[in-house]
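What follows is a single structure, and I will ask about it in a moment.
Heads up, one of the protein chains got dropped from this complex, but the rest are sitting where they should.
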Amino acid sequence: MAAVILQATGLAKAFGGLKAVDGVDFALRAGEIHALIGPNGAGKTTFVSLLSGRIAPDAGRIELGEEDITALPAHARVRKGIAYTFQITSIYPRLSVFDNVALAVQSQGARDLRAGVAEALGRVGMESLVSQEAGTLSYGHQRLLELAMGLALKPRVLILDEPTQGLAAGEIDGFVALVRGLVSETTVLMIEHNMEVVMDLAQRITVLNFGQVLAQGTPAEIRANPAVQAAYLGTGDAAA
Amino acid sequence: MKAWLFHLVALAGLAVLAAVLPAYHANNLARVLVLAVYATGYNLAFGYTGMLSLGHALFFGAGMFGAALPVTLWGWGGVPVLALGMLAGGVVAGAVGLLALRTKGVSFMIVTLMFAQAGYLTLIWFNAVTGGDQGLVLPGAARRVLGIDLTQDAPRLWLALGIYAVALLLAVALVRSRFGRIMLAMRENEERSRMLGYNPYAVKLKVLVVSGLYAGLAGAAYGLFFGYAGAGFATVQYSILPMLYSLLGGAGTALGPLIGAAAMFWLIDFVSSLTNAYLMLVGVALIVLVLFAPRGILGFVRERWLPWLP
Partner (left out) sequence: MSFGPFLLLALMEGLVSAAVLALMASGLSLVFGVMRVVNVAHGAFFMTGAVLAWFVAGHVPGPPVWGWLAALVVVPPMVGLMAAAVDTLVLKRLEYEPEAVIVATIGLLYILEQAALIGFGPDARPVAAPFSLRLQLPWFGYSGYKLFVVAAAGLVLLALWLVMTRTRFGLVMRATQVDRTTARAFGINVDRVYAGTFGLGAALAAVAAVLVVPTTQVHYLMGGDPLLLSFITVIIGGLGSLRGTLVAALIIGLSDGVISMFWAPTLSKIIATLLVALVLVFRPQGLFGAKA
């Protein structure tokens, strides 16, 4: 079994009286593509926000590799190698595509900005748009730009929050191929609602429900899990 | 390259003006240039980094009295007091920033306003030392910098131009650097920037200190160049003026603050010959700018013709 790269132990966060994340234990193995699924309000976004440091946990512990990062602020975690791409596209609309990606590249202290930007844009096939103002890009390109910024951080763990939301069918295929190609260099944790994408891409799946881990396993195991079927997949055939 | 050329040509144009302007306007140009140094620093925080401060008068005042007090208390003068004033502006900006940058937007505006107000009242409170409302007149002996006699119009103007030139070119270099890109990133989308590994608090604090150094130097120069330091320069009005200059000339453009300062200065100069209510102009300009021209003069030029303008 591959080494664990990111581990959460007893992670909890409540908003008012609502336990959004309630004692979650979770381990992400190096090099895998791991999907986080669950019904709306299951605490998925809260959970990855805790991992990325955007919000602070009430209890629990987060380790990156051997290091306890629970107390680190978000920007420091990014520097340690946890990249987060936003659910709602979050780019710099009034800056050029180059500047958007360059901000990610220079965050890693790279010497050669141009090369770094070109490489990241090449990965998502957007080299020709380098001088365009980001806000004028199509929605699909903005999503890809967001991904390029995540890649340019050269993360050890890449967290994707609903990356295919709002993409057309053709764009989704391209996206799936792109993420599959990342396996050799990074570990991917993604929240995803599109079950086809999940079953296609993920090596392992974690199902959250009411802030707790309902099940964990390979796509086949999850599909076969009666508790998941009851809570989430309904008849067990919702993926189709 | 184009960007550097643009600003060097602008500076050359200023040098020509400095050589040919009649005495009255040459003297005004010296004032405008010092105020432009102040506004250029303000614009680094406001136009480029998105920090709308209403407290910069405190940094300007700190610079002015940081230079004036050593003159009146210990008989210092020249470059050391200019440097002290600059340092005072930076230190005070850092201290204010440490607290105020825990807030954003409207709260940040009010917090900086309150700190500046407290600073102004402190100057009044210690009127035995600061001269309070009357202020301090600085003796001619202290007003020599590098052998330049600042009581004379022409040398004063050239030194003002020299300081502005350095201030402008450093600002251009800063905003074109990698750090300049991070400044823009903070202005455009702070949360995104955090998730690219940048600490917004630290970035903004650095910019505020730089901005405070500009304000401090400008305050010190204003005091030394024109021989007077007064608490009036630490009032709210002197926080609003650099904002107005930046808005008018173009927030987030390097040369904009100078253009705004010059336009406002000569407009006010003209109107004050007609009425004593010349500050009406400031009010009208603020409203017209936020309503109809939030990008300002150079912002408009950049949008239309010169997209590469820093």
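Order as written gives the chain letters A and B; numbering starts at 1 within each chain.
In the analysis below, a residue touches a chain if its C-beta (ideal position, glycine included) is under 8 Å from a C-beta of that chain, and two chains touch if they have at least 3 such contacts.
Treat the numbers as computed from the prediction; the structure is a model and nothing was measured.
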item	value
Shown chains touched by the chain that is not drawn here	B
Residue in contact with the excluded chain [from B:243, B:261 or B:309]	B:243
Contact partner of the left-out chain, one of B:15, B:91 or B:110	B:110
Among B:100, B:161 or B:254, residue touching the chain not depicted	B:100
Of B:73, B:146 or B:290, the residue in touch with the unshown chain	B:290
Residues from subunit B at the interface with the omitted partner, ascending	52, 54, 99-100, 102-103, 105-107, 109-111, 114-115, 117-118, 121-122, 124-125, 240, 243, 247, 275-280, 282-287, 289-291, 294
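As a convention for this text, only the chains that are shown with their structure count from here on.
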item	value
Approximate Å spacing (C-alpha centroids) for the pair subunit A, subunit B	44
Subunit B to subunit A touching residues, read off their complex	178, 181-182, 184-185, 188-189, 191-200
Residues of subunit A touching subunit B in the complex	52, 54, 73-76, 78-79, 83-84, 86, 90-95, 99, 102-104, 106-108, 113, 149, 153
